[in-house]
Each structure stands twice: as C-alpha cells, then as structure tokens.
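The complex appears here minus one protein chain, its other protein chains still in place.
As written, the chains take the letters A and B, and residue 1 is the first residue of each chain.
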Amino acid sequence: MADKRQIVTLLTDFGTSDYFVSSVKGAIFCVNPNVELIDITHAIPPQDIFAGAFMLRNAYNIFPRFSIHMAIVDPTVGSARRPIIVMTDSYNFIGPDNGIFSYIYQIEQVNRVVEIKAEHYYRSPVSSTFHARDIFAPVVGWLTKGVDPTKMGEVIEDYVKFNIPEPKEFGPNLIKGHVIHVDHFGNCVTNISENELTYERMDQNKVLVINNQQVRLFCTHYAECPDGQPCALFGSANLLEICIPKGSAAHTLGANRGTEVAIHFA
Amino acid sequence: MADKRQIVTLLTDFGTSDYFVSSVKGAIFCVNPNVELIDITHAIPPQDIFAGAFMLRNAYNIFPRFSIHMAIVDPTVGSARRPIIVMTDSYNFIGPDNGIFSYIYQIEQVNRVVEIKAEHYYRSPVSSTFHARDIFAPVVGWLTKGVDPTKMGEVIEDYVKFNIPEPKEFGPNLIKGHVIHVDHFGNCVTNISENELTYERMDQNKVLVINNQQVRLFCTHYAECPDGQPCALFGSANLLEICIPKGSAAHTLGANRGTEVAIHFA
Partner (left out) sequence: MADKRQIVTLLTDFGTSDYFVSSVKGAIFCVNPNVELIDITHAIPPQDIFAGAFMLRNAYNIFPRFSIHMAIVDPTVGSARRPIIVMTDSYNFIGPDNGIFSYIYQIEQVNRVVEIKAEHYYRSPVSSTFHARDIFAPVVGWLTKGVDPTKMGEVIEDYVKFNIPEPKEFGPNLIKGHVIHVDHFGNCVTNISENELTYERMDQNKVLVINNQQVRLFCTHYAECPDGQPCALFGSANLLEICIPKGSAAHTLGANRGTEVAIHFA
C-alpha cells in the first residue's frame, strides 16, 4: 500500500473560469507533487470574507486529521494584510489575516497563529497581485513536506477576528436571527443553532416568521415536509434552515443573506 | 511504481458553490485516503433523477473496471428511500433507490442489488439531512478497502426502476422520439438510437422535424456540416443528436428536454 498522502483543501473566490486555481495547485505541486488536493469551493463571491469564513466553518472538520485548509478570499493583496497559519490540534489553516478564520477561532482551540515571513519558502519572484500562487501555495507545499509552521514566521496574538453574527433572545418568547447563507438548493441557512432553539423548545408551540411569511412546520428530515411547503429544520451545518422540499425557499420566500428570521413561542 | 488506486466517481445535484461535494470527499478520505476521486458532474438540476440517471449512463463505462460510481440525486433524504449498492461484473454503483440506476438496470447484467443497512459502517451520528456524507461516503470508503458489498446489508429484488422513454415507430416511415438532454454546446440529444435509425435507414431519403423545423442533413462528423446549419448525427452517447456547428441547436431551434423529434422517411 502506498503511503497516506497529505490532504490539502482549497477554498477561494477565484471562480473556475480562469487559470487562478490551477496555478495555486501547480505551485503546490512544484514543492510537493505527492499531495491530495481537494476543492471545497471557488465560488465564494468576490471579496466576500464572511461567506468564505462560513463555508470553511461548514467544511473543515469532516477532513482527516492533519489536513491543511487553505482559504483565500483576499481583497487587499499587497497591503499590510499578513499571511498567516492557524494551528490547531487537528489541522493547520493558511490564508490572509483578514477575518476569514473567525469561525475557526470561535470553534477550535487555537494553539498558535503564525505570521508567515520566511521568504525563502516563497516562489521567486513574488508577483504583486497573486500571493495565493507565490506565497501561500509554496508555503503549503513545504508544510506538507513536514516543515513546522512555526518555522514559517513569528507567532502573533493580534490576528483579525470579525464578530460572528449571533441571534438575540428578546425575553422568553422571541428569538431573532437572520439568514447567513442561501445554499445551492435555495435553503436559507440561519444563524440560529441548538443553543437558542434547544431540544426542549423544539417541542413548544411556535411560529417562524421570515419576510412577513409564517413557517409553522418544524421537521427533522426533509422527507417529513410536504412538497412545496416551507419548513424549518436543523441542517448539515447544525443550524436552523428554512427549506421547501423540491423547491427553493429563498426564491419562494424572497429571502437573501441578511433577511431577518424571528421565532415566536406561544 | 505505486499500487493502483481505487477510482470513485461522483455524480450529484449538489452544485459546486457549497461545501457539500467536499464533505462527501472528506468523509470518504476519513475511511480511505488512498482513493482517486473523479467528478462526473455536480450540475444535475436539483432533484432531477432522470437527468442524473442519463448522465450516469453516458459516463460510467469509460472508467476502468472495478471503479465505484456514486450517484446522489435524492429529493427525499430521511424517507423510506433505501440506500443501495448495485453490483455488476465491472462496477459497483452506490446511491439512493429512487430510479437513478434505471439505465444501468437496462444496460448491464446486474448481479445483485444490496440495500445498505450495516450502520456500523456509517459516520456517527448520521445527520437527518446529509446522507451522502454520513452514509454513502463512508460506505464507499469501506468498499474501496475491499469490504464486500453484500456485507453492507441485504439483497433486494424490488429496487426502483423508472420507464426509460423509448422512441416509437409509426409504420415503416415514421419514428417519433424526443430530446432527452441538451448538452453544454446546445446539442439536442434524442432518445433515438441505432436500434431505430439503423445503418440501412441512414441511407434512406428522410427528414427530421423538430419544433416545426426541418433538418435534412444527416452527418457522421461535426465537420461535415456547414457552420450554422442544423444537422443530425450519432454523438458520443450513441444517440441521435441535432447540432449546429459553432452554434447552439437548442437555442436556434427553440428545443428543450421533452421536445418531440420526428423522422419521416420518403
């Protein structure tokens, strides 16, 4: 049997119609051709750091331990924005220090955050516009070869975190959150988790209101809901989703990222 | 030389803008990181089982023997719909028992269909909405490690087949079929095969009518047709296609999946 190949995931806003993603892969292979590269997605809307952070949140922890997660949504190449490696017990994350790892900081025990400074690991010359290829990719290559992340630069403490939007409780009978992601099927993923809508409260009489429309069906499986009916359930991201089986909840309800979602208990 | 890695193909309606596909891959790698994963497509229209079945028909048999084909278009996660493995001499197919393997049942000699029930091979816990990640992916992982499919559950006979839409012959001078797929280039793939439009009949005087428009050119290569002219030829799926070289037949002829196609012989 062959040895286990190091897994590297890629998450960017590069799209797939240009050469950008392939250049990152090629640059990794130049350092270590014996790597398994997995695309998470490259369809993050351009410069949408929150969307990238949220997608990474949902994707990273299914991967085998010691995978490396590369997340590049980076509107300010060439600025003072620092390239960093975020080290946890299970994974290393690499990307720009612009908040894209905010969910990781919230969820994981972070051991160290390293600002990448070891230029001898970079491609030469480093272009002024494509650091994913010229800095991040070769550094990833060297990480997969076993170079310790702390050899790549200096530990920092002041890394950038954005505030993760949390739902709010207004007394015992009202929770307000909002849609933070509309997925490929038109499901509206909210920021309401089982922390707010606990197991006990799932049994209470309640109504969800989104865009002035009421959703009264709370389900555990898509198959419980009648086709075409909006329903709410906890999806694979462990967040409350509004979905319409065989339809698009976002389209039918006129909802988008940012749309408010309120749950009223009787 | 390294050993041959087991090939697993993936065909879904998950799109590529979410984390869904990568989660399936990550879950496979958790069981067996030494697998070669190949995307067929993830652009099957949501819940369109027929489109998934037809795409699988066109894709599966180019792959090396003993590849595993995973096909997940699954509008009813959490229902009584059963996860199954379809075993043929050359391949194992895995997906929901909702008809997505209907073409396989028609084309291949099926040795066994196994309903997957061996929960100890699943991820734990199994989510209520993402069986591709939590059931199908780990089972695929174990299959690639050599676990016999029959160890995954029980042989069933009553698996779901939909009726494959066949063209009809109306006397000796008329064949009616329809468009079953419009491809990326706008080619209109029909369900008319060489069974109906035999080699001998290709030589007969005939006209194809689609959407009230006549196609008189029957070719064997795209290059035989003048640019911009609709023509009919047998394409790579071994089905009659209407195409317009350097144009889109679907757009020009106003044709879609379902559009009737008639061939009149003189």
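Just so it is clear, a residue touches a chain if its C-beta (ideal position, glycine included) is under 8 Å from a C-beta of that chain, and two chains touch if they have at least 3 such contacts.
From a predicted model like this one, the values you see are computed outputs, not experimental measurements.
J.: Considering the whole complex, which of B:Ser17, B:Asn58, B:Ser128 or B:Thr259 touches the chain not shown?
T.: B:Asn58
J.: In the full complex, which residues of chain B touch the absent chain?
T.: 1-2, 4-5, 7, 9, 16, 36, 38-43, 55, 58-59, 62-64, 67, 183-185, 220-224, 233-236, 245-246
J.: In the full complex, which bits of chain A touch the chain not displayed? Write them out.
T.: Output for chain A: 2-3, 5, 14-23, 25-27, 29-30, 33-34, 37, 46-47, 75-79, 81, 127-130, 133.
One rule holds for everything that comes next: only the chains that are shown with their structure count from here on.
J.: Would you kindly tell me how far, in whole Å, the mean C-alpha position of chain B lies from that of chain A?
T.: One centre to the other, that is 31 Å.
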